[in-house]
Structures are given as structure tokens and as C-alpha cells.
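Presented below is the structure to which this report refers.
All protein chains but one are shown at their positions in the complex.
What follows is chain A.
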Amino acid sequence: MTQVKMTVNGKPASGEVEGRTLLASFLRENLNLTGTHVGCDTSQCGACVVHVDGEAVKACTMLAVEAEGADVKTIEAMANADGSLSVIQQAFQDHHGLQCGFCTPGMVMSASALLKDNPKPTEDEVRHYLDGNICRCTGYHNIVKAIMAASGQDVSALAAE
């Protein structure tokens, strides 16, 4: 076992892990931050996307020991300080960007990473950015619409269902 230390959602976090312990497992099982979902466990689905030092990564395909000293942000830190939803989260609610909600943490973390680098993406750029995030409910239209809306763009003409 190895002692690992990192910053998670702005607070120091540490724990004993095995070499093989995934960052996703450390977040969920050691820190009880179960908002980070593990869907496929094969780095296909993107439900486990978190930010490590500001960049979106799949927490199921990174070892916890590799995050030593890193600044990790998960879905639990996305809401505003007063508990209200962030702009992206609110847009997902307003535009019905989720049904079962399993993929939503990863979608929100990916969306947030996209908008950080590209504050006004085109619809095409949003769809391409979500290449690694799979949703089995919504058919993506409303997720794309929510992200476009969160970027402050008019979405009235976008496809929806």
C-alpha cells in the first residue's frame, strides 16, 4: 500500500491505496465522492470524467498514485458555493439534457472543460468534444443544446426532442 495525497475539490485528501487503485475508485471508495460514475470501466463511456490540474481525464483510466500532488475537481464541486446549480448544470436541467442521469457527471465535466478552452463553441465542436462521452437516453440533442445554452448562445433553432 502507498500513501497518496492530492487536492480534491479544493481540500487536501489522502489515503492508502494499492498500485492498481484507479483514481475513480479512490474518489468513490476512499473519499465517498460517488458523483464520479464508472459506466464501462474501459475508457469508452466518459461517465468518470474529472479534471486533473484543470484538464478533463477519465478517472477510470488513471491510477490514483499518478494523481499524487494533483489538483482534482469532480462533479461535487461544480455547484455554486451557495448550493445553487452552476450555469452548465442549470442549462442541463432547463434543456432536459438528462434522463436517467448516469452519464451526466461526465457530460458536465467535459462540457466545463470545453467551455474553458472554447467559450463559444459551434454545435459541431460540441458534438466532437463529446466523442468520448456516451449517453444511452437522450440521443445527445438536448445535451448539445444545454451546452450551447450554457455558453450563452441562442439555441432556439437547434434540434431537440
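Operating definition for what follows: a residue touches a chain if its C-beta (ideal position, glycine included) is under 8 Å from a C-beta of that chain, and two chains touch if they have at least 3 such contacts; residues count from 1.
In the analysis below, contacts and distances are computed from a predicted model.
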item: Options "Glutamyl-tRNA(Gln) amidotransferase subunit A", "3-oxoacyl-[acyl-carrier-protein] synthase-1", "histidine kinase" or "Carbon-monoxide dehydrogenase medium subunit": UniProt name of the undisplayed chain; value: "Carbon-monoxide dehydrogenase medium subunit"
item: Touch criterion as defined above, residue of A:56, A:75 or A:108 at the omitted chain; value: A:56
item: Contact with the hidden chain (one of A:65, A:85, A:137 or A:158); value: A:65
item: Positions on chain A contacted by the hidden chain, ascending; value: 2, 18-20, 22, 41-44, 46, 49, 52, 55-58, 61-63, 65-66, 68, 110, 113-114, 129, 131-133
